[in-house]
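Would you mind keeping the following structure in view while I ask a few things?
Of the protein chains in this complex, all but one are displayed in their positions.
And now, chain A:
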Amino acid sequence: MDFLQNLAHGMGVAMSPINVLLCFAGCMLGTLIGVLPGIGPIATIAILLPLTFGLDPTAALIMLAGIYYGAQYGGSTASILLNIPGESSAVVTALDGHEMARQGRAGIALGISAIGSFVAGTIATVVIAALASPLASLALVFGPAEYFALMLTGLAFAVLLARGSVFKAIIMILIGVLLSTVGPDLTTGQLRLTFGAVWLADGIEIALLGMGLFGIAEVFRSLEHGEARQVKQTQIGRLLPGPDELRAAAKPILRGTLLGSILGILPGNGAVLAPYASYTLEKKLSRTPGRFGRGAIEGVAGPESANNAGAQTSFIPLLTLGIPPNAVMALMVGAMTIHGIVPGPQIMTKMPDLFWGLIASMWMGNLMLLVINLPMVGLWVKLLNVPYRLMFVGIVIFCCIGVYSINSEPADILIMAALAVFGYALSKFNFEPAPLTLGFVLGRMMEENLRQALMISRGSFLTFVERPIAAFFIVLAIVMLVVGILPSIRRGRDEVFVD
């Protein structure tokens, strides 16, 4: 067991007092910024980057990585308590997590997401240590054709994700796809759907969508009910998950970890698909899918684990190939180059201290996050006792600061406000915003991969059938759509008969 030896070596590096301290600092800071909506890990790492100059590169990367996965933990806190998802992964957590909070089970939701994330983090650490190199070469098989097919499956998921009408879900997905096309076209560089507005020239940030459609729209909805909401909030109930809840969450956590670990390795930010995939899987496997969206613990445990596992395995392409799969990892490349390290395949052999130290620190960081977060659950839950008339002001202010901090662009706040009104209207007409976010996340990636795949195949659509992995996903997508749509058509007909 070579990797156990390496991992032990890494532990030795990670356990040095300065590294432990920086790992803790990173995790703590990450949690805090994660809780504040909109101030994501990208802004934080970019701001803190110069301050790591004086540090040894391993220590610097350990701290920056801590911020990254700490933010993943913190992000779920804001979505569960206040329904303010700052990024696309937290949107899924908000679906059932916030519902649980409204039923007075906020502590349980927070607890299970911390425990699930820890389990996922532990397993993902072992996966990275044992399989990083073979997995990375496997990910190279994934070209644009495979990726497009995978995303088509993802969109089929989105239809299944819908709580109510499939027809409405498809409309929402299409609006999401439409919104994702705003900005420069990849293949020609021409601007699309910007109507000449400079502030639309680079498209719409996912954080605006999350905070507008969910966070602020939720504020509108709550204000409608006035202080009546208070009654629910005072019934807090048990703080941490009990044996029954742990049992219900165990399998979703493991399945979520598996899904997240696989998707995290894929190029082009496959990790964003993980929570959606896990949520759909759990809903499909559940004997009582009706509970999903109404506070099902599986709907929090699975996606949270998938998200954390994916966040961690997305280090694999960075550490083994030198290819950053998403914006945060691109920043890590920046951090490495500034310290004079060229990220690439040679890191593992030439800088074993850095490679294994960083991996071992991930496990240590996850343990720290569990220790930081479990005792804080009580504190967070108490936050819900703050009178809503005070709290909503805070939510709105933090969302505005968060959105502004992304690009320092005042127009972004107006876009968020418009999306909030839109989100409120959607809820009035019983449309779900979750499929819209998924359509938004997948839309652009799908279009770009489709066009790249067709350019590579010189225009032949057969590429999606000839390449086995792509063909597999296309078939899977078709099967899922049929399975998803057929019952609802039948149900629709039944309803007609009832009338």
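Rule of thumb we're sticking to: contacts are C-beta pairs under 8 Å (C-beta built on N, C-alpha and C of every residue); 3 or more make two chains touch, one makes a residue touch a chain; residues count from 1.
The rule we apply is simple: contacts and distances are computed from a predicted model.
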From the options "Electron transfer flavoprotein subunit alpha", "MFS transporter", "Putative Zn-dependent peptidase" or "Transketolase", the chain left out of the display has the UniProt protein name "MFS transporter"
Contact with the hidden chain, among A:A25, A:L193 or A:V465, goes to A:A25
Cross-chain touch to the chain not pictured, restricted to A:T337, A:N385, A:N430 or A:S460, is A:T337
Chain A positions in touch with the non-displayed chain are 22, 25, 29, 32-33, 39, 42-55, 63, 140-144, 184, 186-191, 198, 201-202, 267-268, 317, 321-324, 327, 330-335, 337-338, 340, 342-346, 400-401, 404-405, 407-408, 410, 448, 452, 455-456, 458
